[in-house]
Every structure is written in structure tokens, then in C-alpha cells.
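Complex shown without one protein chain; remaining protein chains in place.
After this line comes chain A, so read on.
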Amino acid sequence: MKITKYAATAALVLSAVSASGLVQADVLVKVDGSSTVYPITEAVAEDFQKSKKNAVKVTVGISGTGGGFKKFCRGETDISDASRPITKKEMEDCKAAGIEYMEFPVAYDALTVVVNPKNDWIKSMTVAELKTIWEPAAQGKITSWKQVNPAWPDRPLKLFGPGADSGTFEYFTEAINGKSKSSRGDFTASEDDNVLVQGVARDIGALGFFGYAYYEENKDKLRSVPIVNKDGNPAVAPSLKTVIDGSYQPLARPIFIYVNAKSADKPEVKEFVEYYMKNAEKLTKEVKYVPLPAKAYAYNDDHFAKRIKGTKFGGENKVGLTIEDLMKLEAK
């Protein structure tokens, strides 16, 4: 008899629930999107909630930049984290749903090329050398360091990189090979950057790339490679300073939040965005990302106050943009 009693209770519960209807009166700020931007938004959300004594609730998801924009353009979220600018397709989706948005760069993510610390032949690499290694034509052919540069030893070249779905991979291929997602396929790919760290740390002939935060945390196991952007330029190693002053190119990219313009009129969302811009510099450093210069956050604040809508990228990813360039662009 027990089981039948349970069944009756369950039926009762379900009918009571459907009768009570949807109750959602909480003051809630909903954020979703890129897992690259996540640590920063999480830090802001954590402190914002504390400063508001939990009167405002913030939720942050990691659906990925693309998945986040899908929800954002359906009007399900207030803010979307993005590790690349909004695409043409996504702009159309938002427009079709009548969703207007504001775009704010919040930090830099410096893609870092790393080698094993025992690797003593690499002092720096040029973009051209990286292209020789990573371009699609290199597949199965470029298998030794010597083939890239005759001055380097004849050691097997083992490559590690993020999976093809990640924004990091998209940006790296765009910046190095000139076309997004165009790359050789015969490298060890993992969505989990910690796997890439382990891979490069164990193999003397390894070369890999991932976000700066993962290098910063594993400095004892890896060595970063200074990059020569154009022939004749000096080699620049990634660091807070070189990313902010724009000399670490072309592998530094801005990351963004997109704010739904209608949501921005809600006091809780407005306060959250203002809190974000005020504290982003400090919190970005704390989670080991590279903050924008202070004037960029002031610029964001100003644009938010004026409610300047749209994207500055016109649906395309631009490579090698410094923060100065970014601030000069006009919204489209």
C-alpha cells in the first residue's frame, strides 16, 4: 500500500504546483555566456551581491559565447558574457526579436604561446613561424622544429591547443593563419586548458597556446614565448604591462559583456553594470586576467550613461586591436 500512497502524494504535489503557477518576483540579474569571461563576472557578482546584502540576486551561467547569445537574443538573459564580438548572424537574431544591446569591453585575454621550460632553443617566435607551424598545409608535414627554422634542433614537434569550439581557438587561428578556425588538425586538442598545461609541461618538444591566466598559474612548469609581430619589431613577452600598452600583439584580445538595453532600465541591472565598471580593474587582476586601462572603464561608464547601443565590430572579429583603437571605433 505504501507505494500507492506515495503515488497519490506525488500526483497531489504536481497538481498543487501547476495550480500555484509561476512565481518569479525576485529581484534577479541573469548573466550567461562565455566561460572565458566567467571568472570576472563571477567575482563581480559575488561582491555585488554582498554589497547589496543579498537584496539583489545574480546568476551566472557558462553556455559559451554562442550559447549565451542565443539566450540573450531571445530575451532570456539581461547580460551576455562574450569572448568575441557579436557576429552578423547573432545581430540579426537579436534584431528579429527586437532586442537592443550595449557592448562593453571588460578585460583583455592574452593568448599565450608556451613551451617546455627545458626547451633551450626558443628565445622568441615570429608570427610567420607560428603560421608555418599551425597553418592547414602544415598538417602531417611540419613535424620537427628544424623544419620551421633551420637554427632549431631536429626534435619532434608536439602541438597542444584548445578545441575547435572555443573562442580562444577562433581568435588564435584568425590572428596567426588569417582565417578563423582554419588550422592543421593533427594536434592534441582539449576543452580543458589544464590538460594542455600538463601536456606541454611533460614534453620537451611541445608547443601550446591558451589564455594568459593558465600560464600565470603554472609559471613553474611552462615558459612563455615572446612574440615578434612584424619583422624588425622587438619580441614581446605577454605580461600585464605589455598587454595594456598594446605592444603584445596580435595575440591580445578584448573580452566583452553585452547588456540588454531594456534590462538596463531596471535599477538592479543598472547598478550591477555600474558596479562592474567600477570594480572590474581590481577584480580582473585578482582572477589573473589583464584589466583595461582605467580610462577605458570610465569610457564604458560614460557610454552606459548615454545608453549608446549597438556593436563597434559590425559582426566581424578584428585582430590586433589595442584599447585605444577600440575606443576610437564608432558604434554601428
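As a convention for this text, contacts are C-beta pairs under 8 Å (C-beta built on N, C-alpha and C of every residue); 3 or more make two chains touch, one makes a residue touch a chain; residues count from 1.
In the analysis below, contacts and distances are computed from a predicted model.
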item	value
Omitted chain, identified by the protein name its UniProt record gives, among "Glycine--tRNA ligase alpha subunit", "Quinol:cytochrome c oxidoreductase iron-sulfur protein", "Transcription initiation protein" or "Phosphate transport system permease protein PstA"	"Phosphate transport system permease protein PstA"
Touch criterion as defined above, residue of A:192, A:265 or A:324 at the omitted chain	A:192
Which of A:73, A:157 or A:213 contacts the chain that the document leaves out	A:213
Touch list for chain A against the chain that is not drawn	1-4, 6-7, 9-11, 13-14, 16-17, 20, 22-26, 28, 30, 32, 35, 38-39, 41-43, 45-46, 49, 54, 57-63, 76, 191-194, 211, 213-214, 216-218, 283, 286-288
